[in-house]
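Missing here is one protein chain; the remaining ones are kept as they sit in the complex.
Let's look at subunit A:
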Amino acid sequence: MSDTKVRALDQGTAPERFARGWHCLGLAERFRDGKPHGIEAFGTKLVVWADTQGEIHVLDGYCRHMGGDLTQGEVKGDEVACPFHDWRWGGDGKCKQIPYARRVPLRARTQRYPVAIRNQQVLVWHDVEGSEPDMDILPPELPGIEEGLYTDWVWESEHIIGSNCRELIDNVVDMAHFYYVHFAFPTSFRNVFEGTQATQFMESKGRPDKTGGYGDAELFLKSEATYYGPSYMINWLDTDYKGFNTEVILFNNHIPTGQDSFLLQYGIIVKKPEGLDDKTANFIAKKYAQMFGEGFLQDVHIWKNKVPVQNPLLCEEDGPVYQLRRWYEQYYVDRADIVPEMVDRFEFEVDTTKANEFWQDEVAENLRKKAEEDAAGESSADEPAEKPQMMSGT
């Protein structure tokens, strides 16, 4: 054994299943328009519709008769009707009626996904073992949303092709990428994993050498981001921009569509600041959404070009990648195979002192160079504008 041995990258193999747990399909309102909607998820397509009471139902999108695409059918009464031969499927997964037939075959039952509404969003339960939905581990219902204390939703989605969704999960512990990828400056960084929750606490400020857009060195951010289960993160963000405090909540969630792709969705609401009219508050929410949207794209660019790694090589300043993955593993094994280490409480405080010393110097050097260029008359007009300077959770 020589100590010059080349480190191998273990890319491993992708999982054979999709995570067990609650997955968010989007804002409930969107599905209450009397039409069936198609959502790609878990390697198939789901059909989502609302019945006459406004209750939302989710089934596998392909008709068990001859494989018709239910998402292109119609909502008739409480059921979704297939465009091929008009078989009517109920929210309980049973075929309720075949208008041209004497009777409905007893076996006419399709895959149904149990639904829960949380924070005005539709969540479905997925488990390859076919378990009953676990209502105890639903994400919390946040106070104030129904009561109108927050702005209107800004909701965005982006289909990411070429990456497994674990890349997104890894960001929970990835302190240093906030500086390099998102131009933020994490000054404090901490993780706690326990049960079905994984949390990241971060305090950061904007990088003054990357000005433009919404944030800058005067932007301070306190962020607390928790995954409730494998795919639903609530990120509380308290921002302080030149003494102006804003309370932002980012709902960051995803649905795996294949082993190499996922639909990333994020919704943003902002606590209406006192003394501000709704229009201005909604404008602020839009600005934040735009900033986080750009932030996600920075991640996506990295993901698309990287390889998967099962054996990341860490330095002392890195976060607990292995422990996070150990936690995440609980969603990919049978319930009976969950071991205590996956769910036991684990806390990790990242030492950011060395990183901050180095980054302070680097930023100062960049500012010095920039000042020199400016003095030499080299215009910096071609600088990219609107780069997010704060990004959190991911």
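Here, a contact is a pair of C-beta atoms (placed from the backbone, for glycine too) under 8 Å apart; a residue touches a chain by one contact, two chains touch by 3 or more; residues count from 1.
Convention: contacts and distances are computed from a predicted model.
Asks: Hey, which one's the missing chain according to UniProt: "sn-glycerol-3-phosphate ABC transporter ATP-binding protein UgpC", "von Willebrand factor type A domain-containing protein", "L(+)-tartrate dehydratase subunit beta" or "Ferredoxin"?
Replies: The chain we cannot see is recorded in UniProt as "Ferredoxin".
Asks: Among A:71, A:226 or A:394, choose the residue that contacts the chain missing from this document, as touch is defined above.
Replies: Hidden-chain contact among the options goes to A:226.
Asks: Among A:145, A:176 or A:192, which one touches the chain that has been omitted from the display?
Replies: From the options A:145, A:176 or A:192, the contact with the absent chain belongs to A:192.
Asks: Would you indicate which residue among A:32, A:109, A:271 or A:325 is in contact with the undisplayed chain?
Replies: Answer from the full complex: A:325 touches the omitted chain.
Asks: Against the chain that's been left off, what residues of subunit A make contact? List them.
Replies: 8, 10-17, 140, 142, 166, 192, 194, 197, 199, 201, 224, 226, 236, 308, 310-311, 313-316, 318, 320-323, 325-326, 329, 332-334, 337, 340-341, 344-353
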